[in-house]
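Only a single protein chain was left out; the remaining protein chains are all shown in position.
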């Protein structure tokens, strides 16, 4: 039994996506920038993928460039907007405390270069307030960058509202939609999004490919210089197979979005309710409604996340604690701290994230396993001992 | 009949590489940074690939990071060395006039930022002189970056000699080995290379993956910030399938290197000799010996490369004129100008690049086709008319 | 695809390729350095272009625009040939990639240069405005204006 419940970290590539990619490895392998037939066949496939994806996002094909993934897109979007701002003497950027490191670390770097960064607090439910965004906007604000959905606690942010505010104030609005694309409805035009980052491996596409939507009129700066690919905005031989795979995965995902969401929400809510009922001193992180259909995030007092994870793993359950990217770090998740949890509770987090490939039987198994593992760890935890004593 | 003779632009992915990749799409798709079994299985595969590749290059696994390809590696290597240099007040960089745009455009950008760039001339045979490199080194030289093999005319540069010179003078030496890795023997330690860029799709690996070797002790700066992947030097969920595919392709390529080179040289030399004999006023670009086994580069006076290409394409031959990356540009190749060709001759270039998948029959077909197409175009060329007149 | 079917057809099967030894007007524009030269030969009777041939050194679209331009003026009065615009050439070819628009400019100018030569040989005056620069690429001084 192996239950994969870490779909926020990455997903399995769908059969359709693999099938779509295969011909581009060994048959239509031409360089999409070459003018011969082999190249133009690859180019055509790439342009079709671009049209499909931009159609889904609600933008023009010309407003979409392909990158190596979410991190690259985030980096390029933010650096580009910062450079544009600097040209007009605007060096203030607004973001939130719960962004992914691909955003936060770029902002750290910009801070060192003299930019002024405002990181907004979030509510205890893990949601940025659009009013806070508006209040933070200044004359010299170059960029607002707020994630669409949080990768740890799954909370959905009021993107359309923030988009409207940014539009009103003439500030560029970027959203890291890596966790959202393919999972919740998005239309960049209706939501007044100026830039949007996404990554294929979060929606059953391949790893190593992603995209960046940039509204016409906003000038991107290349992060990777070289050949004239992507109209000079992103050098490097086009990754045609992966681009085609990404488009296939996204189309499939969007076609089944409502059906999948319904199924996932049912599983998600049942899991949350059952575990909360079975485990004392447990909590769900993030708003219960305004969250990704497949995201469950718990904290269990008195135990630590890694040991919880590894014990679950030994029972065949693959989950995560905090985000995968922070593994190797000893600090508890910055997201859990941002929603106001004390360190000791933030250490005991468990993230279980599902896709439509998961089954109700798997949820049953998890509902049975989690309380057992929590008990086992609590039994040997001096911290739990103290909590129980204090309770009495 | 479709003859693919554009292997310098990109190659077909080998069967072994595809097979190596497949399990990582739908089965072992875990995030290599996740601590659960699915993640650790992916991680193990990635570490094996890293060990295999570093073994081939002659470096330690820790000295190798994975990137999205040659362009990204070139960018990161050069920017990192420039930043290191600047810290010590060294802002001079030495390179050559025949580098790839992924190098030249980064150097252009650095120039705007105040770096002093020396671009060395090359010989009429397209070879950088190691003595010129030494003569150009100054007190404030931060970096020497010279490509291993040229992508247009296939010339091999005296990398070991340059490496020794750089070592002697304590200057960091980067080589863009995108065209060389998998095709000619390379050992970074023996050749005193400090940094080396490569890209899988040039040796029958997948597109969108590459690597950068960096000698221990040289501090890379991340180009893409975010998660702690690649020891914090390159953020983004690891592209495990592509990494595994790259390693499989490279191993296969290196195992068969001698055999392939022998076969390719024979085809290459026969093609060059036959076409030179059949077509008046034709020439081979680049040194006839010191060149990649699979590279043939011609210039035909009186005609223009694109029309030559498209006519060959209509006969089922996929070649290129100049490099694929400059398509969309009207200028003739900077490489052909650098070896001293006048514009009008540089316009009439044809690059045919082969892999071990090509056959002698294909060479026969090309030897037959090229003179015909050249004649046809010359018959309608007022420039050819003039050349013929002047000859009389 | 990079080029329309029309362009590929005129490139692979160019119409009116050749020379006219006793031409009434010959025009040549472009230069080797820029990578395209077009040469157009006219036979004119009663101000009607009765025959036209071309020779072109250049890319596929240079050849295709030469080909279609000769088709568009063959059998037409000189006055109409003078009205040939690069836009009309592009449209007749179902479009050209942006970087190739300059080829259509070249074709327009080659026709005009041939007509100018005819006028000159006939000792006629001609409106200056029709004949400015040969239109080329960024390597020529006037290039930029013509490449749109």
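All chains are identified by letter, namely A, B and C, in their written order; residue positions are counted from 1 within each chain.
The criterion applied here is as follows: a contact is a pair of C-beta atoms (placed from the backbone, for glycine too) under 8 Å apart; a residue touches a chain by one contact, two chains touch by 3 or more.
Computed from a predicted model, the values in this text were never measured in an experiment.
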Option touching the unshown chain, where A:111, A:168 or A:343 are the choices: A:343
Touching the absent chain when the full complex is considered, from A:184, A:310, A:367 or A:388: A:310
Residue of B:26, B:40, B:55 or B:375 in touch with the missing chain, whole complex considered: B:40
Touch residues of chain A, complete complex, unshown partner: 302-307, 310-311, 314, 328-332, 342-344, 347, 379-385
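Heads up, the rule we're going with is that only the chains that are shown with their structure count from here on.
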Central chain of the complex, centres being mean CA coordinates: B
Geometric centre distance via CA averages, chain C-chain A, whole Å: 55
Junction residues of chain C - those touching two or more other chains: none
Sites on chain B at which at least two other chains make contact: 306, 310, 328-329
